[in-house]
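Working notes, beginning with the structure itself.
Presenting subunit A:
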Amino acid sequence: MSAAAHLPALTVVVPLFFAYLMPLLARWRKSWCAATTLAVLAFTFFSSLYLANRVMSSGPFVYHMGGWAPPWGIEFYVDYLAVFTALTISGIGLPVIVYGIKDLPHELKEGVLGWYYTLYLLLMASMLGMALTNDLFNLFVFVEICAIASCAIISIKESRECVEAAFKYLVLSAVGSGCLLLAIALIYMVTGHLNFTFLAATLPGVMAVYPKNILAALALLMVGLGVKAALFPLHVWLPDAHSSAPSPSSAVLSGLVIKIYAVAMIKLLYKVFPATFAGMAPVMAMLLWMSTLAIIIGSMFAIVQEDIKKMLAYSSIAQIGYVFLGVGLASHNALLGGILHIFNHAMMKAMLFLAAGAFIYATGVRKLSQLKGIGVTMPVPAGAFAIGAMAMVGIPVTNGFWSKWYLALGALDAGKPLFAAVVLVSSLLNGIYYLPIIVNAFFSKPEGAVAKPGRLPAVMTGTLVVLGAGCIIFGIFPSLVLGLVSRATRLLLGL
Partner candidate 1 sequence: MNYILQYLLLLFLVACAVAVARTRDLLAAVIIFAAYSLIMAVLWQLLAAPDIAITEAALGAGVTTLLLVAAISKTRRQE
Partner candidate 2 sequence: MEVKTSFLPVWVVMFPMLMTFVIYYVEQHSEKMRNALSVATAVVTFLSVVALYPEIVAGNIIEYRMFQLLPNLEISFRVDILSFSLAVLSSFVWMLVAVYSVDYMCKEHGCNRYYPVLIITLASCMGIFMAGDLFTLFVFFEAMSLISYVLVVHEETVDALKAGYKYLIMTIIGGLALFFGIIITFEVAGTVSLSGPTLFGEPTALGFFAFISFLIGFGMKAGMFPLHVWLPDAHPVAPSPASALLSGIMLKTGAYGLLRVIFHVFGIELMRESGWTLILAVIAVITILLGSAVAITQEDLKRRLAYSSIGQMGYILLGMAILTERALIGNIFHIFSHAFMKSTLFLAAGAIILKTGKRNIKDLGGIGRQMPFTMFAFTLAALAMIGIPPFNGFLSKWTLALGAMDAGVPFYVIILLVSSLLNGLYYLPIIIAAFFGAEHGHEHEPIKVNEAPYKMLIPIAILAVSCLLFGLLPTNLPFDLSRVAADFLLRGGF
């Protein structure tokens, strides 16, 4: 067996390993921290790429931890959705931390930089683990790592808002974890399995005997993951947490972390609980309405925000609604759109947060009303912001367009044109709050701090350019990811 055969495990373990090493590096070889983090993330990216290639050419495969086959051991199931998610995580995580190398010393105290890299690697590893794992309890463990790490990269910033937001986030996600664990207990109780594949095989038979157990477990799962994914009524923690955090944290939290819980939910709903269950419980209908509310209300709240990062945070609530809309509609195209939106939104929201971070870095201004003319003085970040905003609205030749295309198509497929209209209305709302910013940025006279911004490091500019180019490239050539996503969807729906 070559080393390549172990890549599923190594993709997760290598970041973990170097995360353990990072405090020591921070102590003795401070300058190596950033480089190591980059190298490790690059490794995860290429290894995800390799896995994706392998999955695309020879189909999904499994990796047994310690050689123990399920149901006894823990299994990694490398399928299309998993590699897609892994690629998204490492593909977005890498540029974000590249940006962070220059931005973080600006936002954080010197002493905690090493910890930041540690936490970042742990966060990445846990997300990759969630993407790849095929075991319910292992999922829970990764969810916990992810929850603590994502709180920590907020509270690491020395400001009382950050600490408060992190605490709120932590408490709510602890409630979520509790619900998740109870759900796991209920499921384990009636099936005796933890592995997704075995659960899926056992559940239909069990359903007749213990229907309430399964329903309660399903409800708890939805609540548990819903809290963490900021699904509409459970989103209260998000705006504070995402807006007060350092910019790279905001980017990765909004772009990846909430999405990964959505991926977990997709896995559970479509792989573990077969469609028949979904039909029995009004889960899908509930998801649909919750996501609709999320989309509309999230956008409404975003319109009235004054703080640029807060506005982006509320917009994330709306955007996660798209993902769940796709999940709830459950038609091939809709699910495809939802999954695709995970990637697209990760890219554009990360870019938007980083661009906002660049504004704050150079000018110290956070208020939308004071960002007039920023496009004149800082054309590249403002241009990136403009592209991101266009993608949010779903203008063609940006990647956001394709998410909406498939979601709307899927809504029609599912015979629910109403939800296609929801997608459109929300695009309009997106336009209402994003476009004035761009207009003000480019067509107003710069004043105050905006008129004389500080110099933006080339690395930060470069990251924004790369992400902006990504939004356009994936807008022009959606087929680059669509092959993977479409296969993932087919596998999930059993087509």
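Candidate selection criterion: all candidates are chains of the complex that A comes from, given by their letters.
The rule is simple: contacts are C-beta pairs under 8 Å (C-beta built on N, C-alpha and C of every residue); 3 or more make two chains touch, one makes a residue touch a chain; residues count from 1.
Quick caveat, the model's predicted, so the values are computed rather than measured.
Any copy counted, the candidate of 1 or 2 that touches subunit A in this complex is 2. Residue ranges of subunit A in contact with candidate 2, taken from their complex: 390, 393-397, 404-405, 408-409, 412-413, 417, 420-421, 424, 427-428, 431-432, 435-436, 439, 443-444, 476-479, 482.
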